[in-house]
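Only one structure is covered here, and it is reproduced in the block below.
All protein chains but one are shown in place.
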Amino acid sequence: MDSLLLASFAEAAVRLGVPLALAALGETLSERTGVINIGLEGSIIAGALGGALGALAWGSAGPGIVAGAAAGLFVALIFAVFAIALNTDQIITGTAITLGGLGFTGVIYQAQFGTTGTALSLPTLEALPIPGLSAIPIVGPAFFAQAPTAYLAYALAPALWWLLYRTEWGLELRAAGEEPDAAAAAGVRVRTLRFITTLFAGALAGIAGAHLALAHTGTFSEGMSAGRGFIAIAVVVLGRWNPPLVLVAALFFGAASALQFFLQTLGWQIGYQLFLALPYVLTLAALAGWLGRARAPAALAQSWPRLHD
Amino acid sequence: MNRLLGLISAPIALIFTLVVAAGALTLGGYDPGAAFGALVEGALGSPRALASVTLVRMVPLLLTGLAVALAFRAGLWNIGAEGQLYAGAAMAVWLGLNAGALPSWVALPGVLAGAALGGALWALIPALLRLRLGVGEVITTLLMNFVALNLAGWLVHGPLQESRGVFPQTDPIVEAARLPLLVSGTRLHGGLLLGLALAAVLFVVLRYSAIGFATRAVGASPQAAASAGRIASGRILLGVFLVSGAMAGLAGGVEITGVTFALYENLSPGHGYTAIAVALLAGLHPLAVVVTSFVFAVLEAGASAMQRSAGVPAAWVNGVQALVILSVLAVDQVLRRAWLGRRGEADG
Partner (left out) sequence: MAEPFAVELDGIAKRFGRVQALRQATLRVRHGEVHAVLGENGAGKTTLLSILSGLITPDQGRLSVQGRETRLASPRDAWSVGVGMVHQHFALIPRLSVLENLMLGRRSRAGGWGLDRDATRQAAKQLADETGLAVPLDTPVEELGVGERQRVEIVRVLLRDPQILVLDEPTAVLAPAEVSQLFGLLRRFADEGRAVVMVAHKLDEVLAVGDRFTVLRRGETVLEGAARSDVDASTLAQAMLGGAGIALPASGRGTSRSEMTEPVATLSGVTVAPERGSAGLDQVTLQIRRGEVVGVAGVEGNGQHELALILAGRRSADRGEVQAPQVCGYIAEDRATLGLISEFSITENLALRLREMPQFRRGPWLRWNRLRARARQALQEFSIRAPGPRTPVSALSGGNQQRVVVARELHGDPPLIVAENPTRGLDVAAAGFVLSALRERAEAGAGVVLFSTDLDEVLTHADRVVVLVRGRLSEVPPEECTRDGVGRRMLAEGDA
C-alpha cells in the first residue's frame, strides 16, 4: 500500500479515535466503581456545544475546551444526582440524560444561532506537533502531530492505570465496583467515589465533545455526537476496563471508522460498513469470553445501597 | 418496580414535567401556551394531521413500546429494540422484494411474520449470552443495535440497493406485500390495528394466562418464582427475549410495509430508545402503552409545527421526553421511600 495513504489512514484513525478514547477512559473509571452511564452521549453533545459557545465567546479554542469540560460535567452531575444520590435505575436514567442532552443542546443551539442552516465557523484547535517524535515515518504524524487533546488521552491511559492499580484510591474504586457492601464494611465511601468518578467521566466526555467541534469538524451541528457515547461504552468493554487497553480499543474503533473513508477512496463501493460493524462484533466476542475473559465489575449497574421491597 | 406505584407515579410525573417544561420555555423567552398550542394543533388540529402524521407516528412507538414493556416486566433490560427493529425491517424488505406474484393474503402476513422472525433472531444472541454465559443484556443489546445499523447500511449500499444504483435505499416492495390503508387519502395504514390488537393480546396473556403469570412472577421475584412457584426462569426469559425482539422486528416490518415500502438508513429516528420512555410512563402496562405511545407521537408529530408556529426548536421534544423519564423515576423513588418508610426495611 502506498505509504502516504497508510500514513494518512493512520492519522485519521488516531484523530477519530481520540474523542472515543477520552470518553471511554473517563467511563472506565466510573464503571470500575459500578456506575454505567448511558447518558455519556449527553455529556459529549453538551461538551460539543459548550466548546463551540466557549470558543466563540473567548475567541479561541482553548477556553472552548474548558467550557466543553464544564458542560459535560454538568450533564453528568444531573445523572449522578438521580442515579447515585436518589438511587434511580442507572440504565433508564442514562437513557433519559441522553435524550435530554440531545434535546436541550438542539434547543440552545437554535435559540442562539437560529435555524438558518449555515454552519458555524469556530476557532479551531490546531494540531500541535511534538518536535522529534512527529518526524518518525508514518507513526510520527499519526500520533504526535495531533491536537493537544490527543496528548491528554495518551497521558491519561497510563495515569489512570497507575491510579487504579498503584494507589489506595484505585483499590477502593475497584472494591466499590466489585462488592460495594464489603467495601463499605471496610470503610470505603462507595457513593462518594461513584459520584466523583461519574463527574470525572462527564468532564472528559465533555472534552471529547469539544474536540469534535473544535478540532475535528470545526463546527457544531445538532446530534453531531453520532452515538459516540454509546460507542465509548463498547470501547470500555473491549478494553476490559483497563485504561491502556481502552486507549488501544478506542484507536481500533477509530481505525474502523477511518477504514470506511479509505476503502471508499480505494474504490471499494460496498462492504466497508461491515468493517464498521467489526469492532462491535469483537466486543460481543470479548464479552462471550472468546478473546479471553472480559469480566465487568461485578456490581456494575447496581444501585447501592440496595433498597429492599 | 412496584406495579401500584407505577400507575400512580405516571400522572404525577406528567404533570411535573409539564410544569418544568413550561417553566423552561418561559425562561428561554418562549411562550409556553403558544408552544403547546402549536404542538397540539400540529399533531391533532386537522384530521389530516391526526391520520397521516400522528397516528402513523404512533404505530412504531406502540410496537416497540410493547416490546420494551414486556421485556422490562420480566426483568430483562432490552435496550436493543432499535436494532431488532432494523433486523425486522431488513427481513421484511428482502421478503417483500422477492414475493414474486404471491397474492396479498400470503405475501403480507408472510412478510410481517418474517419481520417478527428477524427481530427475534436479532434478540437471540444477547439472549444466549445472558442465559448461557451470564453476560448482562444491557451492553449486548446495545452493541447489537450498532451492528444492525451498520448491516442495514451495508445492505442499502450494496446487495439490496435499488436497481438504479443512485441512492442508498432499496427498491420498493411489491404491492401485494403492502399494508392496506385504513382511511383512503391518508397515510394511516393497517399497522395501527395490528398494534392495537397486539396490545390487547399482550394484556390478556399477561393477566390471564399461565405463562403470562409465570412471566410476571419471574419479573417480580425470580427467587420466589423458583422457590414457591417452581418456575424455571431461564426458559421464561428466553421466551420473553424472543417475543420482545419479535415485536420490535414487527415494528420495523410495519414501517416497511405500511409507510416507506423500502429500506434506507435512518429508517428509525430512535424509536427503540423512545420506546423506553413510552414503556416506563405506561408503568409497563400494555394497555397504557397505547396511551403513552399516542402521547409521544403527539409530541413528535407536533414538534415541527411547534417550530414553525411558535419558533420553539423541534429538538425540544427530546428534552421533554427526557424530563418525562426523569420525573417518573424521581416520583417513583419518592413514593417508594414513603411507602417503605411506613413499613420499615426487611427483617435484619
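Labels A and B are assigned to the chains in the order they are written; within every chain, residues are numbered from 1.
As a convention for this text, a contact is a pair of C-beta atoms (placed from the backbone, for glycine too) under 8 Å apart; a residue touches a chain by one contact, two chains touch by 3 or more.
Note that the coordinates shown come from a computational prediction; the quantities given were computed from them, not determined experimentally.
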Study note, to complete from the structure: Considering the complete complex, of B:Ser52, B:Ser104 or B:Ser221, the missing chain is touched by B:Ser221
Study note, to complete from the structure: Those residues of chain B that touch the unshown chain are 2-4, 208-211, 213-214, 216-217, 220-221, 223-231, 343-348
Review point. What residue numbers in chain A mark contact with the hidden partner chain?
Key: 166-172, 174-175, 178-179, 181-189, 295, 298, 309
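To be clear about the criterion, only the chains that are shown with their structure count from here on.
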Study note, to complete from the structure: chain A to chain B, mean C-alpha position gap in Å, rounds to 28
Point to revise | Contact set on chain B toward chain A in their complex | key: 2, 28-29, 77, 79, 125, 129, 133, 135-136, 138-140, 142-147, 150-151, 153-154, 157-159, 273-274, 276-277, 280, 307, 312-323, 325-326, 329-330, 332-333, 336-337, 340, 345-346
**Study point:** chain A residues touching chain B - in the complex, by the definition given at the top
**Key:** 36, 38, 82, 86-89, 91-93, 95-107, 109-111, 115, 222, 227, 230-231, 233-234, 237, 269-274, 276-277, 280-281, 283-284, 287-289, 296, 300-301, 307-309
